[in-house]
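With one protein chain withheld, the remaining protein chains of the complex are depicted in position.
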Amino acid sequence: MQRIGVFVCHCGTNIAGTVDVAAVSEALKNEPGVVYSTNYQYMCSQAGQDIIKNAIAEHGLTGIVVCSCSPRMHEATFRKTAAAAGLNSYMVEIANIREQCSWVHKDMKTGTEKAIILGKAAVAKVNLNAPLTPGESPVTKRALVIGGGIAGIQTALDIADAGFPVDIVETKPTIGGKMAQLDKTFPTLDCAACILTPKMVDVAQNDKIRIFSYSEVTDVKGFVGNFDVTIKRRARYVKEDVCTGCGACTEKCPQKKIPNEFNLGMDNRRAIYIPFAQAVPKVATIDLDHCNMLKNGKCGVCAKVCAAGAIDYNAKDEYIEEKYGAIVAATGFNPISMDKFDEFAYSQSKDVITSLEFERLTNAAGPTGGKLLRPSDGEHPRTIVFVQCVGSRCDSCAQKGKEYCSKICCMYTAKHAMLTRDKYPDTDVYVFYIDVRTPGKNFDEFYRRAVEEYGVHYIKGMVGKVSPEGGKLMVQASDLIDNKQLRIEADLVVLAAAIEPDRSARPLATMLTASMDTNDFFTEAHPKLRPVESPTAGVFLSGTCQGPKDIPETVAQAGAAASKVIGLLAKDKLMGNPCVAHSDENMCNGCSTCENVCPYGAITYEEKEFRMPDRTTRIRRVARVNEAVCQGCGCCTVACMSGAMNLKGFKNEQILAEVDAICR
Amino acid sequence: MQEITRDTLISRAKELLASGEVDRVYGWKRGEFCYDVTPALFTDAESLEKDFEWGDFCGANLSKYLVEETRKSEGKILVFMKPCDTYSFNQLLTEHRFDREKVYVIGTPCAGMLDPKRIRDHAESFTSVVSDENGVTVSTLFDGDVKLDRSEVMPDRCLNCKSKKHVAYDELFGEDGGTIASGRFDEVEKIEKMTPDERFEFWRGELSRCIRCNACRDVCPACTCEKCVFDNPNSGVENKAAENSFEEQMFHIIRAFHVAGRCTDCGECSRVCPQQIPLHLLNRKFIKDIDGFYGEYQAGAEVGSRAPLVDYTTEDIEPSDAVKGGDENA
Amino acid sequence: MADMKEPLIPAIGEVVDIRMDTPDIKTFRVVTPDGKKAFDHRPGQCAMLSVPGVGEGMFSITSSPTNTEYMEFSIKKCGCVTEWLHSMEVGQQITIRGPYGNPFPVDDEFAGKNMLFIAGGVGLAPLRSVINYCRHYRDRYGRIDIVYGSRSKDDLLDYQEIINEWAVDEDVHVHLTIDREQEGWDGHVGFVPNYVKELGFDTENRIAVLCGPPIMIKFTLAGLCELGFEKTQMYTTLELRMKCGIGKCGRCNVGSKYVCKDGPVFRFDQLDELPDEY
Amino acid sequence: MSISKEPYRPLIVAFCCNWCSYAGADLAGNNRLAYPADVKIIRVPCSCRVNPTFILRAFQRGADGVILCGCHPGDCHYTSGNYYTRRRMALLFSMLDYLGIERERTRVEWVSAAEGAKFAATMNDFCETVASLGENKRLEDLRCKK
Partner (left out) sequence: MRKITLDRLDEFFAAVAGKLKLYIPVDTAGGAQFQQWRAGAKMSDALNTTRSAKDFFFPQTENLMEFKTEGKKIEIIDVRRENEDFAIFGVRACDVRSFDVLDRAFLSEPADTYYQNRREHGVIFSLACSKPAETCFCGTFGIDPANPKGDIVCYKTDDAIYMEAKTEKGANLMDSVSDIVAEDEGGDGESAVNAQKEIISERMKKLPLASLSTDKFGGDKTAKFFDDPAWKSLSESCLGCGTCTFVCPTCQCYDIKDFNAGNGIKRFRCWDSCMYSEFTKMSAGQPRLTQLERFRQRFMHKLVYYPANNDGMFSCVGCGRCLSKCPIQMNIVKVMKNLGEGGENNG
């Protein structure tokens, strides 16, 4: 039997206002195992903790119950207190008599009664607690960043800066991500390439960073500190270490009519190509689907022109396995498909474009060399209509768009409108919006400049229909402020498409056993207090894979994720959660049911020899829990018919004792 | 087609023993009366000749014995199995309860077993039963012969046979059948259609007869736990003799839950219940719900299949919707 | 015998002293709530102790019947009841009923005999009451030899009592042994059966009482037989087989003999007649 | 004999997963959203930790209603735990219903850490439902009655 001390906290009047704390400590005195019971104003204060420490020493306590605020608040505090007094931290249980009692019940009598019952349940549980020791596991001092956009780049640079090796896995032939496609950035209007490309070069030159471009993660095993990751390096048919990036091949390749992804299909590239001039790694890549040599063995021009001899038509996909201590997801976003938005005639007219396409049209490295020309006829557009919230903030049409706000559209549209008016003052610019959201440093000033200085027509209202008519686009819209219907004859319509997580995020989340929300954004461990960590230990979140963000926010989160990774990698050993599953092999049937429900693959089986009571031996298959992998959800304990599987810290006996105490 | 008789089985068993392919045979042994055959292990030709029995009363499902028996020695065991037994056999293999290599299965045809309890309803103190295609003739001690339809004296599980197909065997005697769209859920539906009060009364009446002899558990091929929770003082549900209605319910709910998704509906529980509680109606309720909620699933149909309770889809029915079915009848 | 009209309903006992004898054996002193001895008993008899909500357990009464103040129980931790008992503190109440089983025939067969007590481990517990009874009525018995062995010095039960009381008595000869060499131990080292043979007791007018783990009993018995002991001279107790104490629950029978009613004290020639299931 | 009869209050046991629903209950507390004191919460790591025996045991010991709260499907801290809970409880509750035991006495509710209001509303509603059913008679153990 335990020797239990009970400590009831007043929490000022937070608890004592609705709960008779003295009555609670008195009532719990007679519970089995309780040898000491007291109450104090603030148990979490230094003086309160001293009361606990002294009582542990004085009364030889083997377990303590603190009746106080939520364990989510101070369980860790009191565990440390106990440990400081030489008591195992897991001999502490908290009865939540604040959040779940005094704050939700008004009446002193019921509040006190309930507090006593909650205290009894905690005492009943502690009576069955056993000291637990966290297991230790080593940490592989290398991080993996999945995604090579600005988020991944920043995270990798920061981690490498702290001296830890980092690998970046990027599916595209180059890192850079969406930011590399942008022209200017709001609200400062500095050139995206000018601020991004130096960072890309830093990455390339950093000897702590390896870039696996044109690659993807195909398998993740293991757990925090000890991930085993398989990376598929797609064959690019160009030897990365030999190619000088001179570009001769990309000029000679006879396959010229391949839509250029980097320019969103608005111009063409060759079958062998370098996405853009500042690509990192600056290495050519052969597009398997369009290369004549690879498809039917007839061509070989690139190999002939390559002075370095970098072309290798026989290259194969390679799989490499690497160990990591931490993984950062930085998979980024994409604009949503416009297929479902027929009312805007996106598929009918080349002159209806998305904002990202607009970005390329205005970019000096873009298909038009930075001149704003209509895709259909190459003419200067005289009237441009920007449509905001295309697919964002859709509540009724959830299956069509997204419920959330994509966050960045207001600002980049203001940027587009402003830049258009700046370069082409003869152009009329209309922006249709639901709300203009500009919370951010210098954001609202920026927007107002667009309206006030640059004369952009901001109209509150939605565009109902865009119809191509005789080379023009008829825009039907409503003006909600003037309460009238508008018809605008536009030359170019730009849709601010909602952004959504990259499609690679979902399968990746499954591999990482990291959770996602319904929109496929990664879930953070805590929305406020742990925004850059996934609930899965050792997995961190950087950039828009966690939710819509602009560049400064992305960079800030990337740095935050990096610091979390650094904090993890700086440790030599990790203390595990000792509340893990444990199988009693004497009762185990070896039936694999627990293995089937374990989300972490923490259960394996072994054939074990047992001595029978009649002195014969039998070999039986029994389950074994890898305590470093187990996260302690307890799913296996219910799946196990024989009851061999139990969860330390939340044993069947303990929960039943709590039930009994509550129902007594 | 060759007719399969007791002799067919014996001679094949003797061959397999003689060749050393197997070193023991699990079958049935005849007893005092025509109906009291006992599952038994045979190791030699002589005892097979003398005692081996195969007929209308060899209903016991032998698959469960293999768990212990295969552990006893390295040799291979010949076992005879009716179609329904093979489902249990596969389920046990799925759960790694024994080594397939240690068993030689001969599938035997089955026309449905006879139930001594049902025979007694028609013929007290009976001493012999002869069955043929025309029906069943029962001889009694004091009332002469009674002629009955086979369907009158078949147990429920055979009347509602779900399959005449052997899903596992090394050798098959007779021709294999197929699965049968039986009315096995009719009784369940009948209960579902009752009002909650009627359902409660019905089950109270049935379960209150339980004497906690554990026969249902001990015969159940899905209940092969090394240590049953009901025997384990630490499990929180241990109870030796049901003191009251709660414990009766507790035992049967938990037991049914533990075999949910694993129960092959072999019907042994109801066969052996000394109090004739229709225990299979609990298991069938789970089977029916599983089929309805998660798609049809037959435990034991395939080795290695994933049982419904160790599986999920993101679109599964909510618990609140799962029990709405009874609303209209309430 | 105490009031046996209600064989299943116990009395309340209060634990007034707890002594840690060895790492896994504690000795509990029990009296009634008003401070008296719960009931009289004879050497070798048992009592049923229970912790309500945990269960009942049968234990040898280790104190001598000649002690009229209280009863003592030396209990080894090996199950849920004993674990609970070990976690008790002084002042805790438990329940007690008894006495159960037949005592050693201390006033009949043993009278006037030279006594040889052989115990291993916690097996000394049932013999302690007999030994102290014989010491109390010293003149009724001849020479007393006590061979007692345990795993280590720390595992020797009642060590202080043995050294300070038994060993100083006249014509009481204590022979202690432990299984393995240990620092601070200059006594005999070796297993009990071998030690008994080494000591080589004469069989004349002697009664041997054995109690200990089955393996010790088996080899000691063989050893004594080699020394010339007859089975009719040797006794043991099967008290571990007792469950309900009154021979009704169906567990304690060995063949047709019920340990609760016909034992637990058996002479080895009586045991020979029983089937080998104990 | 005069007994001042207090109005009947049901006893409700709520199993809450540590990551969502227990936090949701805390949030209800932070926001001072009242619900009856009849509700007593037991913290479990995940709703999938709740064994049907816990639920039956609660009824045995005198609970009138048992509610399980977990993360919303898809949001489980342990990825898939609540999906298993959902299957287990769908089958268990259906079985209880089949045995004629009032299905309103058991419930599963998904409450996120952000849904303090939902937690309180759920508890208010559940208490009311159970209170209207009265004492649990069909799944009670008379020995445990006072």
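For clarity, chains are labelled A, B, C and D in written order, and residue numbers in each chain start from 1.
In this section, a contact is a pair of C-beta atoms (placed from the backbone, for glycine too) under 8 Å apart; a residue touches a chain by one contact, two chains touch by 3 or more.
Here the structure is a predicted model, which is why all the values come from computation and not from measurement.
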Displayed chains contacted by the hidden chain, counting the whole assembly: A, B, C, D
From B:16, B:37 or B:310, residue that would touch the chain that is not displayed: B:37
Contact with the hidden chain (one of C:47, C:71 or C:94): C:94
Residue of C:22, C:45, C:62 or C:82 in touch with the missing chain, whole complex considered: C:82
Touch criterion as defined above, residue of B:60, B:79 or B:299 at the omitted chain: B:60
Touch residues of subunit D, complete complex, unshown partner: 61-62, 141, 143-146
Positions on subunit C where the hidden chain makes contact: 4-12, 50, 52-56, 78-79, 82, 89, 91-95, 240-241, 243-244, 246-251, 253-256, 258, 274-275, 277-278
On subunit A, residues whose C-beta touches the chain left out of the figure: 30, 613-614, 660, 663-664
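By our rule, only the chains that are shown with their structure count from here on.
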More contacts between chains, A-B or A-D: A-D
Gap in Å, rounded to a whole number, between the CA centres of subunit D and subunit A: 32
Computed distance of Cα centres, subunit B from subunit A, in Å: 51
Sequence positions of subunit A contacting 2 or more other chains: 597, 639, 652, 656
Overlap residues in subunit B, where contacts from two or more other chains coincide: 229, 235-236, 309-311
Residues of subunit D touching subunit B in the complex: 52-53, 56-57, 59-60, 73-74, 80, 83-84, 86-103, 106-108, 138-143
Contact footprint of subunit D on subunit A as seen in their complex: 70-73, 96, 98-101, 103-107, 110-111, 113-114, 117-118, 121, 513, 515-518, 523, 527, 535, 579, 597, 599, 631-635, 637-639, 647, 650, 652, 655-656, 658-660, 662-664
Complex interface listing, subunit A residues touching subunit C: 1
